[in-house]
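Of the protein chains in this complex, all but one are displayed in their positions.
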Amino acid sequence: MCGLVGSVAAGVWLQRDITLGSRERGFHLVTGEVAEALPEVEGVQTGLLHLFIRHTSASLTLNENASPDVRADFESFFDDAVSEDAPYWTHTMEGSDDMPAHIKASLLGPSLSLPVTSGRLALGTWQGIYLCEHRDRGGERSLLATLWGEG
Amino acid sequence: MCGLVGSVAAGVWLQRDITLGSRERGFHLVTGEVAEALPEVEGVQTGLLHLFIRHTSASLTLNENASPDVRADFESFFDDAVSEDAPYWTHTMEGSDDMPAHIKASLLGPSLSLPVTSGRLALGTWQGIYLCEHRDRGGERSLLATLWGEG
Partner (left out) sequence: MCGLVGSVAAGVWLQRDITLGSRERGFHLVTGEVAEALPEVEGVQTGLLHLFIRHTSASLTLNENASPDVRADFESFFDDAVSEDAPYWTHTMEGSDDMPAHIKASLLGPSLSLPVTSGRLALGTWQGIYLCEHRDRGGERSLLATLWGEG
């Protein structure tokens, strides 16, 4: 065995599917649920966690983790900014909530990259992970989590 | 040689420039073109692919990969949401499509981070990579791809 075994063996790579239960249309705080599904974060000294949603009508974002009012206002804003009644929609076969859901998903994005420091997600005090459900009946949502770093 | 040679040597880092040919203003599906330029993805068991567009008037997003209607509706939405005729634009010297292109580029973002699992991009069934061309005559677009992970 050579002298670098310790540091070499300490490299971490982990991937895991996380299924989020069906939620109503809106913005939902899922920080705790995601953290509980990834106890291995504790073993990473310096690294990153990538969360990826494998859908085109739901998204992930970080925002204020305390007030439910903020999440309600997110829904109001995005419903107003991306109207179901816009005259230019042509992709309407899957319901009036479908095309706005695709747009909202790209405005907010399909992934988050979160730093890991000393075994914890290094989020700011007020930052929480939002699942953004843009469909009326989106059903379960599948995340793929990838964790890598130094153990 | 020490016993860890196998796992150590299996660490992968690759960077490659990918030039996307000139396309008209709008949203274009480029999943196949990007995948073909990166055959080394097949050699990665667990990792990530970072795609980065080196421009400020074009962007990358993930969205529905089946219906051309969806991509046409993206163009309609973003043209409506970021108007060329807004009274507040002051940066107008490079044409009426220029400042809206900068805004759209930041709304959608310059990069995608995509998980790699067992030698394949772990996209959802309906997820495709869009090149979002926000200029009337944007010309060729340069991507820098970075792939890293466990072999």
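Note that the chains are named A and B in the order they appear, and that numbering of residues resets to 1 at the start of each chain.
Note that in this section a contact is a pair of C-beta atoms (placed from the backbone, for glycine too) under 8 Å apart; a residue touches a chain by one contact, two chains touch by 3 or more.
Computed from a prediction, not measured in an experiment: that's the story for all the values here.
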Candidate in contact with the missing chain, chosen from A:L20, A:L38, A:A58 or A:L107: A:L107
Footprint left on chain A by the chain that the document does not show: 2-4, 7-8, 11, 46-48, 61-64, 67, 69-70, 72-74, 76-77, 80-81, 107-109, 112-115, 117, 122-127, 130, 149-150
Positions on chain B contacted by the hidden chain, ascending: 1-2, 4-5, 8-9, 11, 13-15, 50, 52-56, 81-82, 86, 88-91, 99, 102-103, 105-107, 109-111, 113, 142, 144, 146, 148
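Operating definition for what follows: only the chains that are shown with their structure count from here on.
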Gap in Å, rounded to a whole number, between the CA centres of chain B and chain A: 19
